[in-house]
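With one protein chain removed, the remaining protein chains of the complex are shown where they sit.
Up next is subunit A:
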Amino acid sequence: MAHRWKNDLTRADVTPPALWMNRRRLIAAMGASGAAGLGLGPSMAAAQETLEPNSLEEITSYNNFYEFGTGKQDPERYADEMVIEPWSITVDGLVDNPGEYSLAELLGDLTPEERIYRFRCVEAWSMVVPWQGVELADILTRLGVQDEARYVAFETVVQPENMPGVRRGVLDFPYVEGLRLDEAMHPLTLLATGLYDQPMPKQNGAPIRLVVPWKYGFKSIKSIVRISLTAEEPPATWNRLNPREYGFYSNVNPNVDHPRWSQATERVIGGGLFAQRQPTQMFNGYDEVASLYEGMDLQAQF
């Protein structure tokens, strides 16, 4: 991998497998090791220092994956039915190398690296997840993005016979999402294939999903079967359903209030019945993406 973005926390800081199952571990605050030296802003280093990954159990039993139902436990309960082998990803649109790719073909010689990211749901809760993934930029470069391409569109698999939420028509499936090309090319943006050093659990979007840590979780589309490069802004499921509530960009922004949930604060999962909320950070704390939106009115284009 290109290692354009460096985690302050390394694999050693993630709970060792023997401890995942039974208890959460307190991770000692890290010294701000190499991050600043790699050209990352000091805010990034500071924010990463205190990141304590949620337990594997938390990450895999509290999910939104409406293909399996709207309950937070539905994905854990039903995702097992999803067939992920063989898996094929259609690449089309404005690319030099369109076609059907297997997972291995898409990844090529890229080696997934670990990224410990905050994950902020639009429902005002958050987690910290130790993903393994490759930078989307590396994949897109290999696919050959044509000059006219401005956006990347993604699509989730639909398997009605294995997906109770699809059968009930909870949303207009297939689930689709999109990014502007510069967002997609940002080194923070991952195609993740695993977490906690194991293949991506099905309820978290096996075998491959997007992770865009400065946007609300629903942008990070799961179980991807299509990647298209487009000139026009592609549709995004929640935005299409309710554009007043869910913008195309959906950057984490404590100053843009959502009609349903106050976005000023969030509750970090794992604090129990007396967990307190904490202030939500602009771009979920990933200030380095701010330059992508220079000159945009983020109140209007939320």
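One rule holds in what follows: a residue touches a chain if its C-beta (ideal position, glycine included) is under 8 Å from a C-beta of that chain, and two chains touch if they have at least 3 such contacts; residues count from 1.
Following the convention adopted for this analysis, contacts and distances are computed from a predicted model.
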Which listed name, "Transketolase", "1,2-phenylacetyl-CoA epoxidase subunit PaaD", "Protein-methionine-sulfoxide reductase heme-binding subunit MsrQ" or "Electron transfer flavoprotein subunit beta", is the one UniProt assigns to the chain that has been left out? "Protein-methionine-sulfoxide reductase heme-binding subunit MsrQ"
Candidate in contact with the missing chain, chosen from A:E58, A:D92, A:D182 or A:D197: A:E58
With respect to the chain omitted from the figure, which of A:G169, A:P279 or A:G295 is a touching residue? A:G169
Have a look at A:P86, A:G272 or A:G295 and name the one touching the chain we're not showing. A:G272
With the missing chain put back, which residues of subunit A would touch it? List them for me. 57-58, 61-62, 66, 70, 72-73, 125, 168-171, 241, 257, 259-260, 262, 267, 269-270, 272-277
